[in-house]
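For this view, one protein chain was removed and the others were kept in their places.
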């Protein structure tokens, strides 16, 4: 067999591999990879419409944060005078970015046949994208008004908060709610992918996983937040407080995809408090107005209004560890 | 009504919206947003002193990491010879950044009347900022000495750790403790905002939420760490180990803001181990020296020294799932 100098040598002795030999293997590595891409259609996106970009979504969230909380993020030194210019600048930038992203999503939703041409014709998609972005932009003031109630709720609810400024700056719960409220606007307009990319970015930063489909009331407060899960068809009333590690989820998805589209998650009415680690499951479960759900409570059925539910704490066993002549005794405690 | 060509047309037909029409709407969108900003004072920071910047705080943490663990992060190839130059360079950069940030915080604390001029006079603030930064810089060696005990504790405590290098490089618990120990220095000097921005950055990266106010002893080890919450007035002794999902928190903040400033979180004495998912609550709760707190234990009262506390595990129910003629049986298991 003739081997050209530039092609990979038929080396089968891994131990004499050096950097040069590694380079010679690369063409074969590339061939194998290309073959592997064609072999597995679920793992590639070839010859198809452009997808939205996670980076662009993250950028949009940054601009929305500046618009929602002007003066806290982004450029410093905002005044009554320069505010309209800064807002104008941000709105124009955001519009460009969102229009591109939403157009990708709408074309994706329409299952357009594959193309990579940016200019590919789908006039209906473009009109739909323009309509969605306009509606979204016009909704920002209303979302801001909701967020103001969340800011106040975070300050009122946490004795460690020194100011509402601190809650805006630092509170991961507020960040997750901020992202979800905007993502929810896209969800309502049936934009695919983008809303979930947005909330998963918040999940990544905060450990708080609120599906963009969840309906959140006013003055919602999540403290600490790591591990919170709030499912797609959850409905949450006003003045609800949730602590870290709370799951508002579905019962076991025994029928998996069959449940898609049904109400699978609980309804939480106004003025409910859910303490850390509680789990509330099921689409028929309603936590009535003013109920208090204790830490680590596990609930799969409804709770009447104005009830407090606590788990009878497991009996604790105490044992003296003072060594009776044997130091090793300390070591036999298992978790 | 006369409408200029450049102003938004009074369009009320959302379905014929195209990109052009969207652009025409933007001036109205901006007006609405500006109105919304003025309507909600809790959600804007206009005409007021400059705020610290989250990005700058993150940069400071990066430099502190290089100073605390030289040779592990940042520039490679540190030697005995070039170390002083690299440290000098970092200290100067860090000082500039910190001075600006701390000055913002002090001016914020003094509730200076609004201004956006960077040069606005507050000589007392500037002196205070210089004093705080100097004290902070002079404290770095002592904080490093504490961190060295944490590095050793992480290696000793985890059989999966291959070297102390690995714990410095990879352990999220060490990162969270590193950030908190430095943030705590600012907290002690009553710098607002900055310490919390720092610990919330660590929280975001690690899922470990240690309030900058918490007092941590030597040789503190947090394993895995996701979901750990350690409250503001917590006191932790030496050689304490904490596993993932542990909360050292306050009892229900029934009186909310009224509790601000009081001791609301437990005291953990030396040599205590707290296993995964345990919850310890209350400002009067003291976990005595050498106690072991079992996984998922829920405690709201003190534990004497050298005791081990475990929750009587809930009885487990086992059920055979082997189908007796019906495959569907597999599906009726709910969580």
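We just call them A and B in the order they show up, numbering each chain from 1.
In this section, a contact is a pair of C-beta atoms (placed from the backbone, for glycine too) under 8 Å apart; a residue touches a chain by one contact, two chains touch by 3 or more.
Since the model is a prediction, treat every value here as computed from it, not as a measurement.
Undergrad: For a quick check of understanding: of B:42, B:144 or B:188, which residue touches the chain that isn't displayed?
TA: Checking the options B:42, B:144 or B:188, the one contacting the hidden chain is B:144.
Undergrad: Which is it among B:37, B:68 or B:104 that touches the chain not included here?
TA: B:68
Undergrad: Pick out the residues on chain B that sit against the missing chain.
TA: Per the touch rule, chain B residues meeting the hidden chain are 67-73, 76-80, 83-84, 87-88, 91-92, 95, 99, 126-127, 130-131, 133-135, 137-138, 140-141, 144-145, 147-148, 151-152, 155-160, 162-166, 168-172, 205-207, 224, 226-227, 244-245, 251-252, 254-255, 273, 275-277, 281, 295-296, 300, 313-322, 333, 335.
Undergrad: Provide the residue numbers of chain A that touch the chain removed from this figure.
TA: Chain A touches the missing chain through residues 14-19, 21-23, 25-26, 29-30, 32-40, 42-48, 50-51, 53-54, 108, 116, 118, 192-193, 196-197, 200, 203-204, 207, 209, 211, 213, 226-227, 229, 231-232, 245, 247, 249-250, 252-253, 256-262, 264, 275-277, 279, 290-292, 294-299, 303, 306-314, 330-335.
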